[in-house]
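Missing here: one protein chain of the complex. Every other protein chain is in place.
For clarity, chains are labelled A, B and C in written order, and residue numbers in each chain start from 1.
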Amino acid sequence: MSYNINTKGYYGDFGGAYIPEMLYPNVEELRQNYLKIMSDSEFQKEFHQLLKDYVGRPSPLYFAKRLSEKYETNIYLKREDLNHTGAHKINNTIGQILMAKRLGKHRIIAETGAGQHGVATATVCALMGLECIIYMGEIDIARQAPNVARMKMLGATVIPAKSGSKTLKDATNEAIRDWINNPINTHYIIGSVVGPHPYPDMVARFQAIVSEEIQWQLKEQTGKTKPDYIIACVGGGSNAAGAYYHFLDNTDVKLIAVEAAGKGIHSGESAATSVLGKEGIIHGSKTLLMQTTDGQITEPYSISAGLDYPGVGPMHAHLYKSGRAEFLSITDNEAMNAGLELCQLEGIIPAIESSHALATFKKKQFKPNNVVVLSLSGRGDKDLETYINHFKL
Amino acid sequence: MSYNINTKGYYGDFGGAYIPEMLYPNVEELRQNYLKIMSDSEFQKEFHQLLKDYVGRPSPLYFAKRLSEKYETNIYLKREDLNHTGAHKINNTIGQILMAKRLGKHRIIAETGAGQHGVATATVCALMGLECIIYMGEIDIARQAPNVARMKMLGATVIPAKSGSKTLKDATNEAIRDWINNPINTHYIIGSVVGPHPYPDMVARFQAIVSEEIQWQLKEQTGKTKPDYIIACVGGGSNAAGAYYHFLDNTDVKLIAVEAAGKGIHSGESAATSVLGKEGIIHGSKTLLMQTTDGQITEPYSISAGLDYPGVGPMHAHLYKSGRAEFLSITDNEAMNAGLELCQLEGIIPAIESSHALATFKKKQFKPNNVVVLSLSGRGDKDLETYINHFKL
Amino acid sequence: MNRINKKLLENKKLLSIYFTAGYPSLDNTVSIIEGLEKNGVDILEIGLPFSDPLADGPTIQASSTQALNNGMTTKVLFTQLKDIRKTVSIPLIIMGYFNPILQYGVEAFCKKCQEVGIDGLIIPDLPVDVYHDEYQEIFEKHKLINIFLITPQTSEKRIRYIDSISNGFIYMVSSSSVTGSQSGFGEAQTQYFKRIANLKLKNPQIVGFGISDKTTFNQATQFAKGAIIGSAFIKYVSEFGVNNLKRFINTIKD
Partner (left out) sequence: MNRINKKLLENKKLLSIYFTAGYPSLDNTVSIIEGLEKNGVDILEIGLPFSDPLADGPTIQASSTQALNNGMTTKVLFTQLKDIRKTVSIPLIIMGYFNPILQYGVEAFCKKCQEVGIDGLIIPDLPVDVYHDEYQEIFEKHKLINIFLITPQTSEKRIRYIDSISNGFIYMVSSSSVTGSQSGFGEAQTQYFKRIANLKLKNPQIVGFGISDKTTFNQATQFAKGAIIGSAFIKYVSEFGVNNLKRFINTIKD
């Protein structure tokens, strides 16, 4: 059994391109070209050059000594927090902006929730001198002011999504609408492994640099070719997809996916899609999503804006259904405490998204000889205010 | 003529250790041991390992294509903004914390202005599990709230300096007083190439990793062994010292040091020490400093908290007096515009300190075949509010 | 013969209207349907509201949100439509996004449609291939015509393919846009309408998106069999309610 995508654009039962006809030409153009473009050696060269000189890759694989001592195992943090713009998101936007250029697009749109993907997109647009429009829920604009400012500094236009719940899901709808309205000159940079095929696969391939590096870094540092566990948080699922990618079909490597339980899985304020979700269609993809019995998409909740999404990517739906990955749910409080613990044990302030992954160590006992790689997907600067308020610092 | 330190702890006429007797044992212990410890291969191994796996070094040397096109020359940005905690400061704190451990100290103090050095110090203390006390001017605490929160998250105690002008200079005085009061168990991590000998030299040697990398990165990317110019901003001077270090005695490489002219050199609100300063003693070192004719140290001003210091390190005083480096003064406005330009041309939001260095391109014309390396000393996340207010974003 | 096919045989330009079920009030569905038939509308598209209608513009989205808040669900809609065929004879099409239908169960949904007398479905986010491979049989078993969309960007090859698997009409999206975003048609649209007409497809085309008044209706139907009005109608009922639908129809047809 393969846990990767099949030729029809599905991971097991999940994936596909459930899109209105208006989007068909755009998505089809991408589908027909993405693999060809990505396998082009010039493309790879430019992509890797930018990852190295601009993003600052390879991101370190850091053996967290004090954290390992505390949890009596061997914990390696994959430091995506050190990337330019502060999270793994940039790996994907660098890839997609090069893709867009090769497709002859000169206008870029994107959706953003917390603003990390918006900043990463605005960044690569500035880098390439392309017009950039970011859709962001009106409510998110208010609560993520610093990232809005960053996008504006980078020359992007930020358009408030005023429909629905005025958050990420609606920003995504607005971005899709923009793409419908601008089918020729515009590329839509989706920020996670979600959306219609080929997006989940394309984004996963761009993020796969993460597990590619883990492979040789682990070898270099421990002599082992693979870890025993890989832990990553899952919003849409892109950092997890990147961290898992080269180990997907190597079942010796156990995968742990961490979702946001918000105020408690059954509190009504949660984003634990694997537990609460059912199969359905969201943003063009068949996957697991949180919905009413009637098929209306429900509003998720998490203290972490990046996990506050009612679906997961189709790869993750498949990893869940097949049992390939173990899914954990972590509450706001558990995540915040794990974040603070990393600060004080290792001097690293993690993004609250990543703090969810870190909380795994309180939930699950690893063996003293286990090698556990955790995707530290982003830095916590964007979350300072939330931390401050939470801990009353 | 050498532009490096001599055996007595002086750069030309500048340097030395003008300290009260109460500090003598501490400083002397350090002076006698620092070179021995630093040259120990175990120390070097641990230092370089942390720089690689924890800080994320080497920081990229990034060819800024669009900036280069605009200014018709070849601009390479040394990306210290990508370091863990967001600036070059961490290179030094990593080195000093290892030094402190080898000296058997288990209590760490530091001064901070904008909070970058405080965060970098709190970070390495958390990493090593050492007690950490940060002195910060009461006024700076109020205006740099996010960095104060970061320090607290990292487990540091932040003590307000309530004396004098309640800013960096006074925080430094308070830290020195703390050191006087705790001579045995405490190491004082100074954050720039200032203070009594051996601090300027020790900090410069830790920061020298920057020019060490520039050497081989430039070779790798261009085949050249040296740039024509190196540009860096100067607060105390540590990022400049690091970027210049391996080129100090190679006079083919022209050095440009950029100071903050604040609201204008002669506006009374400035920090352009080379123009406005005279020789004198500040924080234990003979150097250039801004002072009244009576020898009282005056309050500097810059929109950038990291350049808001009334002195420069003795290395820089010597580079100025000897003519080895060209000193430029950049106003608040010029810096802010240069910062915004970098955002929009290259997708990088620079620290306002670094924006001062970037403003050089509007002041000075380089040749089309010149290779110009600019130290991008830090990222602008800490400065977002200042940028927002300035540009009314 | 399906009511849609029969209607398409009539020698006239067809006026089709889209409305969101449950809007402005939960129980307006039947009176809107009856009122529009009485005023000469030829085909009705009953919008099954969805929380995230990504092919729709703000007007239809807002009406959907309101309808959901009013309590509209798939079950409620079927209950409201239970006796619709006692009073209404024009073709009725349900237009909805795929997820609510999937949750209801595609087969159960089709069965229910047949029971209450629905003639066809428009599911913008159900791709042609998936329909063809997985659902066509079920739809046909329940005598439901599935209506596909084409846009100015749809290639001729794809249009011909869509034509080949269609057996009612083709929903011709007037321009690259979501609903409600056009005002008036220009040269580009006319060219497009002509181009499609010249393809001589086996299925007639009905134009949708951007039709709001006599002018646009006439432009659209110059080359096509009919036209669909959505946002303009929603706006009308928002303002004037559901009791005087004649006045709205008068703004479209004489």
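Keep this in mind: a residue touches a chain if its C-beta (ideal position, glycine included) is under 8 Å from a C-beta of that chain, and two chains touch if they have at least 3 such contacts.
These figures come from a predicted structure and were not determined experimentally.
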item	value
Contact list for the unshown chain, restricted to visible chains	B
Sole residue of B:49, B:173 or B:337 that reaches the chain not shown, by the stated touch rule	B:173
Contact with the hidden chain (one of B:37, B:151 or B:297)	B:297
Chain B, residues in touch with the chain not shown (by the definition above)	16-22, 24-25, 163-164, 169-170, 173, 176-177, 180-184, 278-284, 291, 293-298
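In this section, only the chains that are shown with their structure count from here on.
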item	value
Rounded Å distance, chain B centre to chain C centre (Cα mean)	66
Sequence positions of chain C contacting 2 or more other chains	none
Contacts with 2+ other chains: residues of chain A	none
